[in-house]
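All protein chains but one are shown in place.
The block that comes next holds subunit A.
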Amino acid sequence: MLSSYPILSTLVWLPIIGGLLVLFAGRNNDTVAKWLSLAVAVLTFVLSIPLWTNFDTTTAAMQFEEKVEWIPMFNIYYHLAVDGLSMPLVLLTTFTQVLVIASAWDVIKERVEQYMGAFLIMGGIMVGVFVALDSILFYVFWEALLIPMFIVIGKWGGPRRVYATMKFFLYTFFGSVFMLISFIYMYYQSGSFAILDFQAMQLGMTVQILIFIAFLLAFAVKIPMFPVHTWLPDAHVEAPTAGSVVLAAIMLKMGGYGFVRFSLPITPDASMTLDWLVIGLSLIAIVYIGIVAMVQSDMKKLVAYSSISHMGFVTLGMFVLYDILENTGSLQGAQIGMEGAMVQMISHGFISGAMFLAIGVLYDRMHTREISAYSGVVNKMPWFVFFAVLFSMANVGLPGTSGFVGEFMVIISSFKANLWFGTLAALTLVIGAAYTLWMVKRVYFGPITNENVEQLSDLNKREFAIMAILAVAVVALGVFPAPLMEVMHTSVENLLVQATTSKL
């Protein structure tokens, strides 16, 4: 029976132990480091598939549970499980992991074993974040992730990498320590560190507001929301391609996941009172950051800002529920918004990952990310441009791609909440199209004006495979999102009940 086999622990520890192994076995032997890493990543992904196939979509209860005493003195457990909110994110992580390792194959030449090892370790830690049900265990994974990312950006990054990596570390560390204080405070009140116990406990309004703000700091920095987003463009621009992919595809999702796992169920009354704050900041992100993206001359920076703008949809979709409830008296519209937010997270994982990989492909050949350095790439790299344009369209939210589904659902539900929210959110379709298509036009099409572009060669087999896999994912999710929504459905319903049940 599959349920008796500790599948979640395997997904956490296999890459971590594999990563340590790579660090030692791969020293002075890059081939061993690469193949071993790829083997571990692929094996992890394969082992994660039963999570999906054996998932019970009829219940909101936690599944594949594992629970062992860790620190009995403080009631801290090694407690892992998934529900419909976290399971897709786990799969996204294991899936992305394979592409990340593959994408770095020929690119990284220096200390390959450290690079590959760091990414494997990160993979295990990120799965840990999504499956931990004990808040301290969650926090340990959450913070531990900073260490390998710090090293990766600082060591293999661009010219201002040290500044960027310090900023990244300190911003995210600063955000999360307040979350830790909230955990400890709730432990002191409830005698348990279990996240589900936190969700069940009664909390007074003042306390809820304080805890909500502490959570908001942690998750807003991570996701990131305006005005604490400034670390992200720096980190992205300086990070190596694989680092950007992990940042955009998975790490940002940790912030969104925090909102649904902690903020909404634990502090529902404070969420209701302060939803205007989150919605306001989300709309600013969607509109203002979208406009900022338009004026970027660096492709990576453009996609980084576009990520922030798209993450605004996630928080918007999550927090419009109170306004919808007030307007319509029913949660039906809210369900669409919440599911839209979740779909948006998964979809953005694919799209942003693909966009950064595409930029990485160009950067490997030309060593510049300046938009103005390119023109007419399509003449030399037709296959590449095919994929790149597909991903760009998905980024814009073209129907038929995954980008459309999530954004559309969020926009619909924000119209139900408030005409203005909907209108402002829908503006992104225009702004997003503007900055993305403008970049596409300037980089991929037009005449070749630069002789370096003349030298470009099209995708090799490895790059083609990575792009093709992502393209399939983006289109599949766009055409047929039902299986994903089915997985989340019951859990989202349950979340909405929690988020609207007063704890006072």
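Assume a residue touches a chain if its C-beta (ideal position, glycine included) is under 8 Å from a C-beta of that chain, and two chains touch if they have at least 3 such contacts; residues count from 1.
Assume contacts and distances are computed from a predicted model.
Selecting from "NADH-quinone oxidoreductase subunit N", "Methylenetetrahydrofolate reductase", "1-deoxy-D-xylulose-5-phosphate synthase" or "Spore maturation protein", the unshown chain of this assembly corresponds to "NADH-quinone oxidoreductase subunit N" (UniProt protein name). Annotation: of A:Ile181, A:Val295 or A:Ala468, A:Ile181 touches the absent chain (contact as defined above). Only one residue in the set A:Met62, A:Val127, A:Leu146 or A:Leu302 touches the chain that does not appear here, and it is A:Leu146.
When the whole complex is considered, the residue among A:Leu47, A:Met166, A:Leu196 or A:Ile448 that touches the unshown chain is A:Met166. Here one chain is not drawn; of A:Trp35, A:Trp52 or A:Trp70, the residue touching it is A:Trp70. Along subunit A, the points of touch with the absent chain fall at residues 27, 70-74, 111, 114, 136, 139-140, 143-144, 146-147, 150-151, 154-155, 161-162, 165-166, 169-170, 173-174, 177-178, 180-181, 184-185, 187-188.
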